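The complex appears here minus one protein chain, its other protein chains still in place.
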Amino acid sequence: MNLGRDVVGRLFNWAGVQAAGGFWMPEQGSTTAVAVDHIFSLVLWVSVFFFVLIVTLMVVFVVRYRRRPGRLEAEPSPTHNTPLEITWTVIPIAITIGIFVWGFKVYLDVNTPPANAYEVMVTGQKWKWLFTYPNGHVDENLHVPVDTPIRLVMTSEDVIHGFYVPAFRLKRDVVPGRYVKVWFSALEPGEYQIYCTQYCGTGHSDMWAKVVVHRPGGFERWLEQASNFMKTMPPAKAGEMLYRTRGCAQCHTVDGSGGTGPTWKGLFASHVPIEGGRVMVADEDYIRTCILDPTKNVPVGFQPVMPTFKGRLKDDEITAIIEYIKTLK
Amino acid sequence: MTGIESATGGFGSGGNALGRDNYLNHERGIKSWLLTRDHKRIGVMYLVVILSSFFLGGIFAELIRTKLLTPGNSALMKADTYNQMFTLHGAIMIFLFVIPGIPASLGNFVLPLMLGAKDVAFPRLNLASFYLWVGGATLALVSMVTGAVDTGWTFYTPYSTTTNTNVILMVAGVFVLGFSSIFTGLNFVVTIHKLRPAGMTWFRMPLFLWGIYGTAIIQIMATPVLGITLLLLIAERALGIGIFDPALGGDPVLFQHFFWFYSHPAVYIMILPAMGVISELVSVFSRKHIFGYTFIAMSSIAIAVLSFLVWGHHMFVAGQSTLSSMIFSFLTFMVAIPSAVKVFNWLATMYKGSIWLATPMLYVLSFLFLFGIGGLTGLFLGALAVDVHLHDTYFVVAHFHYVMFGGTVIAFLGGLHYWWPKMFGRMYSEFWGRIGALLVFVGFNTTFFTQFVMGSHGAPRRSYHYQPQFEAYHRLSTIGAYILGVGFVVIAVYLIHSLLRGRPAPANPWGGATLEWQASSPPPHDNFASTPAVGDPYDVEAWTWDGAVGGFVRRTPAEQPAGS
Partner (left out) sequence: MAAGTTGEGTVAGARTHRVAHHFDNAEQQFESGKLGMWIFLATEILLFGGLFCAYAVYRSNHPEVFIYAHRFLDKTLGAINTAVLICSSFTMALAVRAAQLGRRRQLVGLLGATVALAACFLGIKGLEYEKKWKEGLLWGAHFHAKLAPAPPALPQTLPPVPAAAGEERSLIPPAAIGPAGLARPGQPAVAEGPEGPPHDVQVFFAVYFLMTGLHGVHVIIGMALLSWMMVRAGRGEFSPGYLTPVDLTGLYWHLVDLIWIFLFPLLYLIR
C-alpha cells in the first residue's frame, strides 16, 4: 500500500518535472517542498486532462457542427440523459475527494513539528523581519543548520504580515497578539528568499530577508561569531546592529525625519529642550539616562511612551549605541 | 408577415420599433430618465454607470501594469501611489462593477421581459437601488480624492484601522453599495415569486432567471453581514471600539471571518448570473434545446447554498484551526462540482447542434476556455498543502481574474452583445464584434496566464518591487494588458457607432425562444401589448430564419421539423 502510493507519487513528480522542466515550481529547498510538489503535479495533470478534454470537445463540436449551408438546423438529440449527467457529477466528486484527502494529509504533516525541533523566534514589523535565537542573539536573516527540523515561533509588532519562503513551500500569516508556529527542515545548504505576503503598507514589497542554510557545523560557528558581534565589530558598527535589532528603529529615525521619538541624526551634543523648561546637552550621560530611565527627561514635543531598557541592554551595548549616535552627524 | 406576429402584438417590419413608440422615446427629457420607474430604463442607466466604473478601474489596471514593467522604483508612481492604485482597481472593479454588473444592468432589463411581466415588483425601490449605487459610488470617489485608501480591497484589520488614508469614507461608500445590492436582490426574488404570469412555472423559467434568482438569494443573505462588518470597521476607526484590536482584547482575524463570510458568496454573486447568460447563449447559438435543464437549474441553487460554507478557504494560512481548515477545504472541493456539471451540460448542448459563430457565441467559447482554466486552478488552491504555497501570490491573482474576468466579464460581454439589439433596436458590426472578442481573448490570456507561472514560482502579490527574475513575466503580462485595452476600445467604438448608425434590429435577431424576443426591438414601455404565450424557453428550433424580416420568425405548425 505504502509502496504503491510511493510509486504513484514518484511517477507524478517525475511527470510534473519532466513535462514542465521547472516551468511551474521553484527549487525544492525543504522536505515539505517535495511532498507539496507531488500533490501539485497530481492536480496539474488532472487539470490538464480535463482542460484538454473540454477544449478538444469544444473545438471538435465547433468544426463538425458549425452552422453552414446545408446545416441550418440542429440534428435531433436528447435534451437530457440522467445516467450520463449523474456520471459526470460523480466522477469529479470522486477525483476532488482524492485530492482533498492527499492535500489534507500533507497539510497535517506540515503543521506537526517533530519533538526535537530547534526553535527560532520570528518577529514581523513594518517592514522587516527579526530572528531571535535561543541565546538571545537577534539577526535580520534566518540562519539555520541543514537537515535539522526548525520550529519558528512567530508574532507581529504592528499589523498582520505573511512569512513566506517559496523554496520551502512555507507560508503563514504573522498576527499581532498571538504566536503562530511553523516548522521546516532544509535539504541543501544555500540562500533562500523570504517574502512578506500579507499586504502591510508602503514597504510591503521590500520586506525581504534570506534563509541562510549552513552545512553541518557551520551554523554553530556562525551563531557564536554573530552573537559576539560586540567583541568582533567596532563599537559604532555594533551600535548600528543594536539599533536595527533591538527595537530602537521602531521610534527613532537616523535620517532626520519624524517618528514617535526624536531622530538620532545630529542628536549628539545638541541642546535638547526638556518638558518643564530645562535645556540639556545630549552627551553620553544624557543618552544613557534616556535609555535606562526614559520618563525622567522627556524632550519637548514627545510623549513619555518609551519603555525602560534597564536589564535589556548591557552597559557595553549602551556604549556601542552612543558611539553609533555620535557617527550620525 | 407571418401569422405569429399578429398574435404577439403585430409589430411592423421585422418587429423593429425605432420609429414608433418604445421605452426609449415613450417619455422625453432628462427628468423622464432620472425619475423613471421603468426597469428597462433603470437597466440602461445602470449599464452606463457600471461601464463607466469598468473604464475607470481599467485605467488603474493599465497604470499598475505599466509600473510593473520594471522591478525597481518607477518615475510613474511611488510605492504609496501604487498601493492606492491596486486598492482602487480592486474596490472599483469588485464593488462598483462586477457585483452589480450583470444583475443590475442586464438583469434589470431582461428579467421582467423574460418572465413575461410588465416590471419588477417594486419599481420605486428599483430606482432607489440605483440612486443608492450612485450615492455609494460618489462616497467612494470622494474618498479617492481626499486620501485614496491603500488597504487593498479586502480592508484587512489592523492595517485598515491604523493607516492614515480615508478608510471611513470608502467603507461607508461600500456600505451604501451593499444596500443597493440587497434591495436589487429583494426586488428580483419577489418579482420571480409573485409576478410570474400564468404558465410560467418554476421549471419553465429561463436558466438566466435561475442564475439571477440564486444570485439574489446570496445578495440578501450575505450582504447584511458585510454591512455589519463595515459598521464595526467604521466604529473601530472612528470610536476606537477595540473589537479588532489585539491590544484591547480584540481579534483582528475575526474581521477576516466576517469579511469572507460575505465576500466568498459574493464571488458567486458575480459568477452565477454569468453562468445564466452562458446557458441562454449556448442553446440559442447551437440552435438546439439546452441539455439537462434541471441539472443546470439545480446546480445554480447548489452553488448558492454551498457558497455560504466555504469562506474559510481564504484563511488557510491565517491561523484558523486545522479542523476548520479541513472542513473548509472539503466544502471548497464540493462547490466546484456544480460548476463542472454546468460545463459538461453546455458542451453536450453544442453536440450535434448547428453552431453559429456570431459574436455572442465567440464569448461563450471564450468563457468555456477561460472559466475552465479558472475553475481547474481552483483545485490547486482548494488542496490545503498546495494552497499554503500559492496563497497571496500571483497565482491567486491569476485564478481570480480567470474566474472573474474570464468568467463574469466575458459572459457580461456575451450577454451585452446578445441583448444589445433588444436594448437599443440596432445591430452592431459583426466583423468588428469578432475582432473585439478575439483581442480580448488573446490579451487576457497573455496578461494572466503568465501570472500563474510567476505565482507558482513564489512572486507575492500587491508588490511594488519584485525580484528581477520575474521581470520577463511582468513584461509579457503588461503587453497582454495593452492588447486587452485595445480590445475594449474597439468594442466601445463599434457599440457606440451602432447606436447611431447600426442596422435596425428585428424583434428576434438570434432566434431565441425566451419571451423577451417576442417583444419589439426596443420593447414598448409596457413590455408586451398582451401577455405573451409562455412555452418552453429553449424551443429554439421552433424559430426559423426569415430573410424578408432579417431575423427569426416562429414556424407555423406545418413547418415544425419532425421529432421536435
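Residue numbering begins at 1 within each chain, and the chains themselves are lettered A and B in the order written.
Convention: contacts are C-beta pairs under 8 Å (C-beta built on N, C-alpha and C of every residue); 3 or more make two chains touch, one makes a residue touch a chain.
Remember, it's a predicted structure, so these values are computed and weren't measured experimentally.
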{"item": "Absent-chain contact - pick from A:Ala74, A:Val138 or A:Leu267", "value": "A:Val138"}
{"item": "Contacting the left-out chain in the complete assembly, out of A:Ser30, A:Thr96 or A:Thr123", "value": "A:Thr123"}
{"item": "Which of B:Ala117, B:Met423 or B:Ala459 contacts the chain that the document leaves out", "value": "B:Ala117"}
{"item": "Contact residue for the chain not shown (choose from B:Leu232, B:Ile355, B:Leu484 or B:Ala505)", "value": "B:Leu232"}
{"item": "Given B:Phe86, B:Trp133, B:Phe258 or B:Trp311, the one touching the chain that is not displayed", "value": "B:Phe258"}
{"item": "Positions on chain B where the hidden chain makes contact", "value": "112, 117-123, 125, 158, 162, 182, 186-187, 189-190, 193-195, 220-221, 223-225, 227-229, 231-232, 235-236, 239-243, 245-251, 254, 258, 525-526"}
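In this text, only the chains that are shown with their structure count from here on.
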{"item": "For chain A paired with chain B, centre-to-centre distance based on mean C-alpha positions, whole Å", "value": "35"}
{"item": "Residue ranges of chain A touching chain B (in the complex, touch as defined)", "value": "23-26, 32, 35-36, 39-40, 43-44, 46-47, 50-51, 54-55, 57-58, 61-62, 65-67, 71-81, 84-85, 88-89, 92-93, 96-97, 99-100, 102-104, 106-108, 110-111, 158-160, 162, 164, 166-167, 169-173, 175-178, 180, 193, 195-206"}
{"item": "Chain B to chain A touching residues, read off their complex", "value": "79-80, 83, 150-152, 156, 158-159, 162-163, 246-247, 251-253, 286-295, 317-319, 322, 325-326, 329-330, 333-334, 336-337, 340-341, 343-345, 347-348, 350-357, 365, 368-369, 372-373, 376-377, 379-380, 382-389, 391-393, 453, 456-458, 460-467, 538, 541, 545, 561, 563-564"}
